[in-house]
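Attaching a single structure in structure tokens format; questions to follow.
With one protein chain removed, the remaining protein chains of the complex are shown where they sit.
Residue numbering begins at 1 within each chain, and the chains themselves are lettered A and B in the order written.
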Amino acid sequence: MTSHVKIRLASERVNHSVPTNRELPRFYTPGEVVTGMEDFMRGHGTYASDDCLKASVAGVMQKVNKLICVRPLKNRYVGEIGDVVVGRVLEVQQRRWKVETNSRLDSVLQLSSVNLPGGELRRRSAEDEQMMRKHLQEGDLISAEVQSVFSDGSLSLHTRSLKYGKLSQGILMKVFPSLIKRRKNHFHNLPCGISVIIGNNGYIWISPPEQNNLVEEEKDEIVNVEVQCISRSDRETMARVRNCIAALVASKMLLDDTSIMFAYEESLKYDNVKELLDPEAMLDVAFLTQHRINNVLEE
Amino acid sequence: MWTTKTFLTKTKRGNIIKIVREHYLRDDLLCGSAACNTCPHKDDEFVLDGKPESICSLYSYPHYLILDTNVVLHQIDVLEEDALSNVIILQTVLEEVKHQNTAIYQRLLEIIANKKRKFYSFVNEHHKDTYIERNPGEKQNDRNDRAIRKAAAWYETHLSINSVVGQFPKIVLLTDDENNRKIAQEEGIVCCSIKDYVENVTGFIGLLDKLSKNVAPEACSKDALYPAHLTPAQIHEGIRGGKLHQGTFRASRDNFLEGTAVINGFEKPILLQGHSGINRAVDGDSIAVEIFPEEEWRRPMDIVLEDKADDDPGDQLEEEAVLLKNTKPVEKGDDEITPTGRVVGIIRRKWRQYCGILMKSKFPGATRHLFVPAEKRIPRVRIETRQSDVLASQRILVALDSWPRNSRYPLGHFVRALGKIGDKNAENEVILLEHDVPHARFSEAVLACLPPNDWTIPEEEIKKRVDLRSECICSVDPPGCTDIDDALHAKALPGNTEDGLKRYEVGVHIADVTHFVRPNTALDKEAANRSTTVYLVGRRIDMVPDLLSSNLCSLRGGEERLAFSCVWEVDENANILHTKFHKSVIKSAAAMTYEEAQIAIDDKSRNDAIVSSLRILNALAKKLNRKRLDNGALSLSSPEIRFQIDSETHDPVEVQAKKILDTNSMVEEFMLLANISVAQRLAAEFPQCALLRRHPAPPPANFHTFLKAAKQQGFDLDVSTNKAFSKSLDAAVIPGRPFFNTLLRIMATRCMQQAQYFSSGSKTVEEYYHYGLACPIYTHFTSPIRRYADVIVHRLLAASIGCDVTHATLLDTKVANSVCDNLNYRHRQAQYAGRASVTMNTHILFNKRVEVELASVLAVKRNAVHVLIPKYGLEGPLYLPSDKFTYNEEEHIQTCGDIVLKTFDELTVRLSLDSSNLQHRKLVFELVKPHIPGFSVDIMEVEDSKAETEKDQKKRKEETPAKSSKKSKKK
């Protein structure tokens, strides 16, 4: 297969920004004085110096009562309890896994926070500890929920729900966490038949339609879901979804099931999935999506 | 404020590197014209007049001139005349000039800096409207021409903006490039050649004389006398391919058809002979040489050959074959066969301005004349002038312009007249110019740096210094000395050393010149440039203005002066126990001459403080001297003479060798000691930038002839080390011939290398050695009034003892090195100038007389013996005809019958002056004794000629009324 590689001159690059009619907020940049010190609490993205509160990142100021924060355009994922994350197992340790979740410290998945075969309330035995690697090994992808946040900011995860756990077949996309829109539900089965997990940490999992649901539950052992054969059309749809997300990301648009769905629908006018890699096509998709979102909002 | 357009300039060099440079174009550059309505000039930024007056009859309307590069390069003398003004110098031109000739670039900058001249330099290369990019395939030259035209056109339209038609100045482009002129005319730019312009200038006589002669292109072969030079590209190719060699052309002093080129990789200089061999190279030029195959090598002509032509012989060359016939090698293996070649191209001309005299054309009213330079190595020059009647009797300065192929002589133009031939001032001027001695009056900026005339030492300055006014300090100098820069004191200290020796305190006090000459002032720069005071006979060219050199910095008797002191504690054997340096205030008790001091010391009846101080100094000096000689210091000798000058005419009336007294060496010893102490201190404090003085050991080859001559007299001299040399010199005494030893030492001096200034960072510690003084380290500290080296040393020492701050350039090794280069150069030139002045005065002296004197033979040459007259310290050649004398090369002797002349022989000679050549008057030595019939002159004859010259002298006195009392003497 020959692939066409296009390299464009800097001057010919497409500007991906999609115009909106919203006014720009007031921006603060590092070192800039946000406010005087009196009566305010120092939040994220600020620091105190010379009796002033100064911004330490570039972004907009948020004020919650007396707490003042400056939120940057993008940064590493800062976890909150209840967030859905997608992560990758880095290390198997004593009674816990180290999981990379795009936050500034590696997250922890305690052995005690996973569902083991044979009922939830089973005692963890020494045998289980030895079997840990059978359950999840280095490089495995999982979906999980943030159980708690440690004092140093690192996250403790749990997978004690059927919807969490190991991910086997699909595509992982990494986007900036700030582009993920917080919703109640982050697990979506899109109308096109594709399931998507939009992790709050900016990792997005795109997987084929689940054919034999809840297989794992009935199995005794936690073994890899058998690698299934996935049809070409499903794979193309997955690729299309992925490209749509990429288009939205390029235009810095927020991601949720709606925007992804809209984008998917708009992209259908491009027959070939590959065409969606064209910057013009990406911008077109993003633009049309934004247009539809605006319409929805107006309604 | 600036346009942000980036332009890329690509250049290639060496192994092809692409260089990308930014080039910012601006919109804030001013046009400098008072007629401009658009540029935001401030009042002081107008350079060009709003309504410039036209001085050229070709263009009656007001206009500005824009000059092409070739005009600046060739016509700088015209530009320097105070005639053309309201001129725009484009940056394109400025850069091209800088690239091609830095000397002219400097001169151009000076003109621009002179506000009165109204020369405006316009930065067209960075102006957004006048910058142009080089088109593909366009030559750099063409591009520059285009840039010049573009700027001219821009000025024209720029000045017309918001101006009433006809009310603004026009632009006239001056260029000597015909092609450029043609295109400019097509583009509607008014232009003309500099020649046409200057010829139509009214009101400036003599401007036309300064016009440089047009250069015929090298390729033009019409009436060519000389072979064409290769183009720079061909030369480059040839040198890279090893076919050609680069060297510096040195013309022979004696033979105008011969020269040499020193080339790397060849032991001997390459011989260049004949008109076509030399091919228009002028002494000093950097040339490309082609070397002949070995079978065509020749030996140098050992004859003197002068360009005899009395008048311009027209454009033809002499039959060279006749002149060169005797240089074909007679036999193989001839020692003197030298690699021979010919000049095929000039890499860079090193022309300067030359002094000389005009040789007037024989045709009355002619404007083309020949100019004969004073320097014999320079060929005659063809110049054009309408003032030949006036100039014929003058010393004049001429600049070389070009040497086209069809011209027998190079072309030049008159620069200025220096004065009447024979006039002392004019002759001095020639000496100064030829030796590149800066001697203009001190500028206003320099004089502004001086303290007021009635300056006295302020109280607070005294407080900062050690007060030595109560010490009995005195100075000892030659008679008539007004720049007294050193004074001494000595006294016994109470108590003895541990060894039971007596202790003395000895102080050397040097004028504190650096208190007045502050770094980086105009005064400092001027002094740095002059580097040394130059002493001509009867004239002194000061390094610092008179107020300092003869007054405030001169440690005169009875006056309070600032000084830099070096004070030692020594024991009675003159061993240094302790040294300290400090700034001080002194009051010299007496300023004595050597003679007075000597008399005072010898006068047993005197016992005052000054005398006892002098006696201590004298005693210590003798011990110091002994120690130094024991260390291997060479006590060398060179004949020094002193003129007694007629107080009215300033002509020398008597000449005699200088006398050396005990007190001379007394002062000298302590100065050496001070210099050494300071040098040690500086080298320790400033290992990278201390200014020191070294004297390298002479290479053994220098001694070759000298040793041979000494051997003939029966002495085997050991020159292996300075100590051995010194010892064997001491031993070489012939009883009954007291002068022999002195003669030996005089000749030993000639074998020495030049001592030189250097910065400590540039040499290893071993190389610091001073051979002549036999001390490992040395510098100059004791004469800051007349040597700039001492000024630097003072500053360094002051910084090292914390009583003055350092400044950046003082500590920069690179700067230190370049200062040293200049010091060495100026020092050498000053010596040469001094000698030239002595020679000139000798000539004046002997113009009036003929003398018979005893002489010693210094050296034996092929056609002469070199003789020295001890009484006067004069020396010169005594020519021996080859038909009478035979020269023995092996033994270096000349024989005639049974008379043998060899080195150190004593003869009697007759001295007289040969004035047949006005520029090169020379002393003639004729043999009197031993008598050789048909060659020696008789004493009788001598008497006759003496009478004759006396008559002559009377006549001369009537002719030239004394007119030199203008410059009152300072000595």
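Definition applied: a residue touches a chain if its C-beta (ideal position, glycine included) is under 8 Å from a C-beta of that chain, and two chains touch if they have at least 3 such contacts.
Following the convention adopted for this analysis, contacts and distances are computed from a predicted model.
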Original post:
Hey, which one's the missing chain according to UniProt: "Ribosomal RNA-processing protein 43", "Vacuolar protein sorting-associated protein", "Putative exosome complex component RRP41" or "Ubiquitin-activating enzyme E1 1"?
Top reply: "Putative exosome complex component RRP41"
Subject >> Among B:368, B:469, B:518 or B:814, the residue in touch with the chain that has been omitted >> reply: B:814
**OP:** Taking the full complex into account, find the residue in A:12, A:152 or A:299 that is in contact with the omitted chain.
**Re:** A:152
**OP:** Tell me which residue among A:60, A:116 or A:149 touches the hidden chain in the full complex.
**Re:** A:60
**OP:** Kindly note down the residues of chain A that lie in touch with the hidden chain.
**Re:** 17-20, 22, 24-25, 27, 29-32, 45, 47, 49, 54, 56-60, 62, 71-76, 100, 104-106, 152-153, 178-179, 181-182, 249-254, 290
Original post:
What is the set of chain B residues that contact the non-displayed chain in the whole complex?
Top reply: 1-2, 4, 6, 17-26, 91, 94, 102-103, 106, 109, 112, 121, 123, 125-126, 284, 350, 352, 436, 520, 525, 528-529, 531, 806-809, 811-812, 814-815, 818-819, 821-822, 825-826
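Note that only the chains that are shown with their structure count from here on.
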Original post:
Once you find the CA centre of chain A and the CA centre of chain B, what distance in Å lies between them?
Top reply: 83
